[in-house]
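Excluded from the complex is one protein chain; the other protein chains are retained at their positions.
Which chain is which? They are A, B and C, in the order written, and residues in each are numbered from 1.
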């Protein structure tokens, strides 16, 4: 029997005696006998540590991993970027990994300052006044942005671009149902930009991608104008890598910028843990969901950091809270913060430029091979229209070691392809040659 | 160009100006022009971090690794044991990995106390009064033990059992040549025990394995008697895992016990870094090579640890030092110390027992298959006599994923086989079936 | 002694990063037109060496489980096994794209299916979604399932009952799910008052949310009767698994009559807290509710392989992908290590430790409710507030000087000057005794020299911080300023 209980049997006996009990079972005297299980759990038997590792490895071998088994041209909210060794090592220090929420700031300055720096980098990346200390993921960030907009405008109608990731829209539909949100979808034009001309009427928010989930850079100036006309907040679902190359959403007057932060050095991780980024304007600070870290001083006047504006939070406001978010993705936020510092001011631009070059090289090669590329201008993700059903093509390419983009539910002949800085020219050339065979 | 130079070009310019120079080249004005290289080094061009990792991984894929590519029945001074995750994580904390030798004990208590605990565990494992903070490897430990014996007895003649690992004997021959050591080899009997009856005359040391490199448990009582007769120190080259199951060398009056410490949780590592273990009696403490950590108190009376008896060391004694050892294998000593604490008092016994069971099961199955097993009593390593040339058999088994023991230079039909706790019954059964086919 | 920020460490033009050399030609940026960024974001400009020193020093300014005991009640700060770190780092788990077709991720699907089965066995439920990325997300998911169930039955009751001892996330989730939270009071035993429950129960009630053991560390011994009453009005019962760690292998929410159960994997299955996340909050349900679970779920397909399957009446997805997969893998590893007996032993000793410490501290810090506790207990410092002006938070701050983390304070709300203490099963009797002695010493200080406690902590990287000032004029980001002009 494995366990991390340090007690010897003798110590258990002694402690039981000291609390006046004869057996461990008696600890549960307050549980009526009828409610007790009375049999061992039917679970696989205990394993030694090394056996657990081997079991896990056996399972892991039945997965096709990026790079070793598959060359990944898929994005769709999860990107195959290089993970710097120093970033991984620093984020995974046990002082961060095994800490709790910084309830006692005197002994939590490490986590708090790291989060403060993360907030600063995110706000600067998106050109916003402030950012929170992260949310669960990109989907949750969209949901919370809408919650904020509803709270700020007291209106339930939300206009959502079809260029938002389908699973984010799904989460919004799922999680918004309780509050009775009215989600209005606005479609895309042939050039994959949101058809803003089709939008009218009042709403609490206009939710639009930048670039959108098909890679298209949206016109945020126009979106801001339309949102103003609707008296709605402009909620931008951004790509943090693309934003290193694109004029930031803040410069167009975005009210809230949310994003999936996985691209900031987080491994693919089969989809999680990732982190939701959330940045907004100062005026909305008291409606911000999740944790906020602020700078202050201690009794000796030294700078220090604390979680702040906690009166927003559910443990204090309970049913009057605007969000039920309690934990966030602190470790991932620290990780992303370290990553942004490692890449740095110029490095993030060059990273984005490298993705841009790779994606455009891929798109150009595909066009040269006679395929239709949709969605310019784009940064690192775009649509190719195969003009044949995409799913079986993707399945066949999988056999040959390619993860050939992501499917678009509404458009069966489309593939959304991505190329990051990790893709080489040789990989792209070989991929184009292979995909060209499928559609010829 | 990669480098970890933090300076911007502007800063380099400014610093050069401040020291009155116009270029970096001028820093080297004291090097005569004729001695300067005057061309770039002919080395492969710089790579990005991720490219270095990929290059390394490419090379690593051309190696057959234990477990994933090969089932290892080879020992010979390097054993395939399970490495506990906690041990690895604790030993590899950056505060240990990136520290220097604890020259300033006030800021080095972590390394110092960890070494003190290591010394204690090693001394207790071998039943000796004290141990040092490690040496380079098993071979170096043998060499240093002999140096100590020569220093203690002022005699140059060393009697070395042929049961000592050939590469250790090689290192002794290489490194002892300078000091004019006279190495006398004593052979093995048919039962693989050292032929102690053949030993006579005075010597500074009798060097014998426990068990020896062929796995045979030697008779240390008899060895002590013979050493006494020669007025020699008894130097035991021990197996730290076997010693958890065997009466410790100290109990037979060993003067020095040395060992390769790799079995104590250190990965196979293609042979290094490992660590040499070195334990001895209190009377010999001032002749001990390498670093020693001792307990003391600080000015406030708090317990603390320091490197001690440093007057033995080369930076103080210079040409009068008894050893030139300057660094040791501190990180590996910490690692082994954590491992011994993790396994613990009972755990080490059970580990040794598990190896014993596996090796004996293997030996019994081989015997049942008609092969000759030599060297009982043994713990985890023994000789099988294939009665055909062993090298080609080993090569063929390699093709099928078996690392079938190590060869014995003097006995071409022998294989030294090892089984550790990591070998399963299925692996042993399959191995015996496969090897039986070779010799049938 | 303070640590500068990465921005303050920055020097214009300094770099840590490297980028793969690329043979890909530079593409024209022309198509970006007006969208091309004019000024790079003012991110840090530091060397890798300085970055490493910076974050290593920051780490040295933080307490963690790996440093020592963390008796933070309700938060369950137990030891996080290192082998689970290695599991989560396996390239064949960590390096997998979430949108990889099923046949190429059979290992992942198998692991998730096994975890789902184990959670169901432990909770006594029929099926589970692993998507919710935290306990609070699990609550919301569970409430949405509850709503879907009622609507499918042609009803739409709008009220959810919550005890006054509940976690703040419960009422917040209720609001976000569009329900009205109704409080049921605790009685003198610290348990749900049956009388008060009967008062609030009617067919406008959609469900109840209970934590059991509750946040006072007491088992709701009337739970069967409570749930009978709840079910009688057609409502469902939600089990907040925050305290599941007290009863694994001993009792199961499903056997008590709960319909929906979330588990906080970090609390029971020791996934690391990471300074406040990532968590994972799987939601398990009875077979009657399986059809409403978020999808997709790993289920055997026609070929015998596992496939993603979305239940017919699914409420929809609650996470962009499959939840915090690597957190789930750690919990899976923890369960495989423990096996049935190890898991039960875990809970038993969690309770034994708390019970022993409760009794050990009784003379100096009596429990708020004089009942034998389960895995945690709540003491009150109100006596010291009246005597000497010492508050619960002062005792908490004092504990920091002894090298322990503080307990939870001011929760649950129904206890004045609450100190909520949860030792967990991974602390040894020796650690418990040391903790008890620290509390004894603090109580002595509170009685004799209370002013000293107001000064605590003095030995921490910073001392008490001006939280009021921080909230009044929030500084949430570092202003772009002089620090960026260094060169």
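Note that in this section contacts are C-beta pairs under 8 Å (C-beta built on N, C-alpha and C of every residue); 3 or more make two chains touch, one makes a residue touch a chain.
Just so we're clear, the structure is a prediction, and the values are computed from it rather than from any experiment.
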Hidden partner chain, touching residue among B:129, B:195 or B:438: B:129
Identify the residue among B:230, B:306 or B:435 that touches the chain left out of the display. B:306
Contact partner of the left-out chain, one of B:395, B:410 or B:433: B:395
If the missing chain were put back, which residues of chain C would it touch? 1, 9, 11, 14, 18, 47-50, 52-53, 56-57, 60, 64, 66-68, 79, 81-82, 337, 403, 426-428, 430-431
Pick out the residues on chain A that sit against the missing chain. 2, 4-11, 47-51, 84-86, 88-89, 94
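Methods note: only the chains that are shown with their structure count from here on.
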Tell me which of B-C and A-C has more C-beta pairs in contact. A-C
Cα centroid separation between chain B and chain C, in whole Å? 45
Taking each chain's centre as the mean of its CA atoms, how far is chain A from chain C in angstrom? 19
Going by residue number, chain B touches two or more other chains at 49-50, 84-85, 89, 94
Note: chain C residues in touch with at least two other chains are 13-14, 19-20, 46, 48, 56, 81, 83, 85-86
